[in-house]
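Shown here: the complex without one of its protein chains, the others still in place.
Note that the chains take the letters A, B and C in the order they are written out, and that residue 1 is the start of every chain.
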Amino acid sequence: MQEFFPEIEKIPFEGPESRNPLAYRFYEPDRVVMGRRMEDHLRIAVCWWHTLCAPGSDVFGDGTLGRPWHATGGDEMAQARQKVAVGFEFFEKLGNPFFCFHDRDIAPAGDTLASSCDLLDQVLEDVEAAMARSGTKLLWGTANLFGHPRFAAGAATNPDPEMFAYAAAQVKHVLEATHRLGGENYVLWGGREGYDTLLNTDLRREQEQLGRFLSLVVEHKHKIGFTGTILIEPKPCEPTKHQYDTDAATVIGFLRRFGLENEVKLNIEVNHATLAGHSFHHEIAWALGENLLGSVDANRGDPQNGWDTDQFPNDHVELTPALYEILKAGGLQSGGFNFDAHLRRQSISPDDLFHAHIGGIDTLARALLCAAALLEDGSLQAHVDQRYQGWESALGKEILSGQTSLADLDTLVREKNLEPKPQSGRQEMLENLVNRFT
Amino acid sequence: MQEFFPEIEKIPFEGPESRNPLAYRFYEPDRVVMGRRMEDHLRIAVCWWHTLCAPGSDVFGDGTLGRPWHATGGDEMAQARQKVAVGFEFFEKLGNPFFCFHDRDIAPAGDTLASSCDLLDQVLEDVEAAMARSGTKLLWGTANLFGHPRFAAGAATNPDPEMFAYAAAQVKHVLEATHRLGGENYVLWGGREGYDTLLNTDLRREQEQLGRFLSLVVEHKHKIGFTGTILIEPKPCEPTKHQYDTDAATVIGFLRRFGLENEVKLNIEVNHATLAGHSFHHEIAWALGENLLGSVDANRGDPQNGWDTDQFPNDHVELTPALYEILKAGGLQSGGFNFDAHLRRQSISPDDLFHAHIGGIDTLARALLCAAALLEDGSLQAHVDQRYQGWESALGKEILSGQTSLADLDTLVREKNLEPKPQSGRQEMLENLVNRFT
Amino acid sequence: MQEFFPEIEKIPFEGPESRNPLAYRFYEPDRVVMGRRMEDHLRIAVCWWHTLCAPGSDVFGDGTLGRPWHATGGDEMAQARQKVAVGFEFFEKLGNPFFCFHDRDIAPAGDTLASSCDLLDQVLEDVEAAMARSGTKLLWGTANLFGHPRFAAGAATNPDPEMFAYAAAQVKHVLEATHRLGGENYVLWGGREGYDTLLNTDLRREQEQLGRFLSLVVEHKHKIGFTGTILIEPKPCEPTKHQYDTDAATVIGFLRRFGLENEVKLNIEVNHATLAGHSFHHEIAWALGENLLGSVDANRGDPQNGWDTDQFPNDHVELTPALYEILKAGGLQSGGFNFDAHLRRQSISPDDLFHAHIGGIDTLARALLCAAALLEDGSLQAHVDQRYQGWESALGKEILSGQTSLADLDTLVREKNLEPKPQSGRQEMLENLVNRFT
Partner (left out) sequence: MQEFFPEIEKIPFEGPESRNPLAYRFYEPDRVVMGRRMEDHLRIAVCWWHTLCAPGSDVFGDGTLGRPWHATGGDEMAQARQKVAVGFEFFEKLGNPFFCFHDRDIAPAGDTLASSCDLLDQVLEDVEAAMARSGTKLLWGTANLFGHPRFAAGAATNPDPEMFAYAAAQVKHVLEATHRLGGENYVLWGGREGYDTLLNTDLRREQEQLGRFLSLVVEHKHKIGFTGTILIEPKPCEPTKHQYDTDAATVIGFLRRFGLENEVKLNIEVNHATLAGHSFHHEIAWALGENLLGSVDANRGDPQNGWDTDQFPNDHVELTPALYEILKAGGLQSGGFNFDAHLRRQSISPDDLFHAHIGGIDTLARALLCAAALLEDGSLQAHVDQRYQGWESALGKEILSGQTSLADLDTLVREKNLEPKPQSGRQEMLENLVNRFT
């Protein structure tokens, strides 16, 4: 197989002062940060779809990237195999320990479900061989339940139960394939589980369908002995007007409704957070507050654009507080950081694929270092602990443990004539403190 | 007591062709719509705070409305009593069957909790007398836990447990006052239960505090025999950067987390829905889908402004689908429609208060009539039923009742070689259909 | 040629009470409204691109609509001719007097600019014949300067002057084709005239290029004797992060900068207005305030989605104020109302194309009737006139005619001890007044 990136060598770490655009300045896999190798903290994954499949098209224009495997009229299976070869060449040169995929990214669809599964299995043989050879691992697999016209009205929430069955069969296959490849997680992204108009939608019924579907996946996971984590990825809209897995709070409420809060965790995406009107920091902190953070799609959106721009992260200052929360909670376990991000449509040179990923990885590595320094310093945590210290008092503990009633508290206030004084929230001072580490 | 609106008589119903700006064109209290009087459907409530207390100020400027009871240096208790008199004059002329209030709208704060309660009770004597005389009832009461500097960092979620105690005592008093006045609901709006920066915030702890607080209120409700509904009003932000009661889905998840989903319902506000990135229709449908809709704040926001503009509703087309959902679900029970809406700052003439409320009430009445016609017609519902009819088949029922596994569905798809065909979602046709009724 | 919509007859007007979904309830072409036929007021145009070319794809999924002329591997010129036939069958059944097009909608691209122009000319022969036979006219033509990868970095604002030349040649041809077909306007939509990142962008230079390009188009228009109107269509973003023709105010400023404010007018799109943070009403009023409104793209966006959803209009209440402004200014001249709107991806039945357009046309017709009634009533205008009557006084006229200085006005205020009193802005009353007509 011919190299696709013949002029690019394995990307080295060269340190912050390097001016080599094809080197890492911060990502040093073996560097130990708070007792864990940087590579093991970040567990970087490249996404098959955007990185290898995206043609550089958008709603207003055709593909610009000119990948040979997008040529029309080609042998689709040969093209899929070419993508595998190029993918692993890229992974080995970039040095990412993981990748992730949808079934449809890897192999073309066949005429029937069965033939689609067969085609996938055939290409996955190449993938398995490449994984064995290279050591690159699978962070997660997922089924594409949104691209084909059959899923226009959703998969699990489709008004047609046969579409539900079709989707179920497809997920079964990809879950098993993920298991076979040693994948560490399986992701369900809502795709078209949502609505375009409420006028034709029975919300109550569709929620029941969605809960049932997820329960089936969880059952099957246990049946086949898959010990990875099932993840749901929240998103508030796009492609549908409203996606049911809106944000972390909504998904967690959904998990509790169907009794799945101990079975499923969250895959938080930065750009989906901001589309939902939340900061990424918020979504991470919220998921961690419920012990339900699983993994991260570390792209970014454009603050002025209202759609999913899926750009590579490039601002370590913005990511540091989220990394701080993750580190404070002990770091990611089965999850990792993937880039659900694609090249800009004008970035048509093959080496742009490296620049984009190098920038993203370095940004995460830099944010990790900043966050670790902030955590090790301890001042920020000390301020927070001090702020809430009253809740460690007898009164605080009695309230939270349910020993007091409204009437008790009323009596307390009246008898002691309580008039508690507010304390400064210290927002600006704490912002400055964090800036010492970025 | 001198009349405040001497030139305005009781607002009559005059029908759609009326050109009298001080008449209703659609709101006809005794008209029976789907078996219930229009007044009993809408259960219109005027809000004490915006309608009687708002001075016409904003962040950039002083009050414009020139109400005599806002004069500085006045006798605050006399001013509060004047507001009661003016309020009931207004209610009787407008013809709204309900009002709602915060404690601080009714009476000034005292030096201590106890004295604040006393002052409230004194003014509530006037209110009770006016209620008895006029027949105007209390839709709900609520405690102001956000205006005083002591609550700058929240009430239930305050970092100081004494602040929690203070808030608890305040709620106890207002809940009891609401009970005494025969209020049909008690509302908790998040106020400052949220955060300005995550840097100083312990999300996990604050959620526990908030759950505990709500549990205390529910316990006390039962203890005192209050049979009204406890309501939470979602809002995503403002005044804090992030409010914990973000939207219907978030609040419902919170209720489930703390086992309160059978004790508390939702008070949905139009403008809060849109601030959260949802349509009002969505929030209503979502709450109804979980049987948790309690009441409605029927203001509107400005589609181009990103804050809570709290304007009176004026577009019956926009409200019709939400009213349709409510009617379809059997209508509101203990809840009603209130106007958490205030006059524009330039609407300084006393009769503007009437124009605003008349417009709001007529808009709701018109939307109710449109929604009832749409529901009685039945075509829209027939389309929806037809769309989901597959779920009434054997396959649909087996899936939902948990009798099938992923493997069963996979076998079904493979054996029958299922290739279900999508059906038109008919969005534009249904939008046209709805337009026949608006 | 076989009919594509064999089951659909010419859409009749049946009046407001009709329950026939394939009839107009408000659009009555010959009805005279304020002295002009309704058809001549609205000058409805169907867009070739969305209506005939859109496949029902989006960023996340393939085409759903299954039009035969989208089949891969077909004879592209035969498919283009099939589109012409289907298009005019549709126009004749729908009854729209106008259509509009981009070059690339009508005919496929050739290998060179010259061959692309030839292919277009060939298909336009079919179009001309169909126009002659049916009487359907061309509202406007435009060149697609955004779909091909060559325009990824813009056309007029491309960093490569050869791309500018290529775009210039393409516009020349389409402008001439528009002229040949008797088109009444020629539109320039910014496409990719904007930037994806400021880091690689020379704003000053690109503005100069854009001004030059527009000047060239205007020169050529006069040279060939085209008497139609040149129109620019504002949009703030998408596909680029930032589009230079952001909104009406920006485009008007640009026209003045390059001395083109008497040569070019605006084509205002509803969804572009809202993406720019303005109401459609605002953009219309702003353009009219400068005598620069040319034509209207009458789609709508989704208030909760931050991208260009391009939906058919369906809310006459929302459109009424904009129609009122247009009527008050004497109505559209060479422009009209087109639907830059496409079917929802689930609307896969061929008759959905009729439902969508019928709904859109009826909504405009209904808004026109409401606006005319409001204008004929005169009360709203009387309120506005009364509000500004002071400016008809001597003082008002002196100020505006430049006869007073700051010092004169200071003297006036001090000598007369002026303390003018604010008047009510009457917002709610006027909103109610407008509602009498919707």
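The definition used in the following text is that a contact is a pair of C-beta atoms (placed from the backbone, for glycine too) under 8 Å apart; a residue touches a chain by one contact, two chains touch by 3 or more.
Predicted model, so just to flag it, every value in this text is computed and none were measured.
Student: Which candidate, B:20, B:305, B:393 or B:417, sits in contact with the chain we can't see?
Tutor: Candidates B:20, B:305, B:393 or B:417; residue touching the omitted chain: B:305.
Student: Across the whole complex, list the residues on subunit A that are touched by the chain not included here.
Tutor: Contacting residues on subunit A, toward the hidden partner: 19, 21, 25, 64, 274, 277-279, 282, 303-304, 312, 314-318, 343-344, 346-349, 352, 355-356, 358-359, 362-363, 422-429, 431-433, 435-436.
Student: Considering the whole complex rather than only what is displayed, give the residues of subunit B touching the chain that is not shown.
Tutor: So the residues of subunit B touching the unseen chain are 56, 58-64, 72, 146-149, 151-153, 191-192, 196-197, 237-239, 241-242, 275, 302, 304-308, 344-346, 348.
Student: Against the chain that's been left off, what residues of subunit C make contact? List them.
Tutor: With respect to the unshown chain, the touching residues of subunit C are 112-114, 149-150, 152-153, 159-166, 168-169, 171-173, 175, 196-205, 207-209, 212, 215-217, 219-220, 223, 236-237, 242, 246-247, 249-250, 252-254, 256-257, 276-279, 281-282, 285-286, 288-290, 321, 380, 383-384, 387-388, 390-391, 393, 395-396, 399-400, 402, 404-407, 409-410, 412-414, 417-423, 425-427, 430-431, 434.
Here is the rule we go by: only the chains that are shown with their structure count from here on.
Student: If you average the Cα atoms of subunit A and of subunit B to get two centres, how far apart are those centres in Å?
Tutor: 36
Student: When the C-alpha atoms of subunit A and subunit C are each averaged to a single point, how far apart are the two points in Å?
Tutor: Distance between chain centres, rounded to whole Å: 40 Å.
Student: When you check subunit C against every other chain, which residues touch at least two of them?
Tutor: In subunit C, the residues touching two or more other chains are 64, 304, 344, 346, 348.
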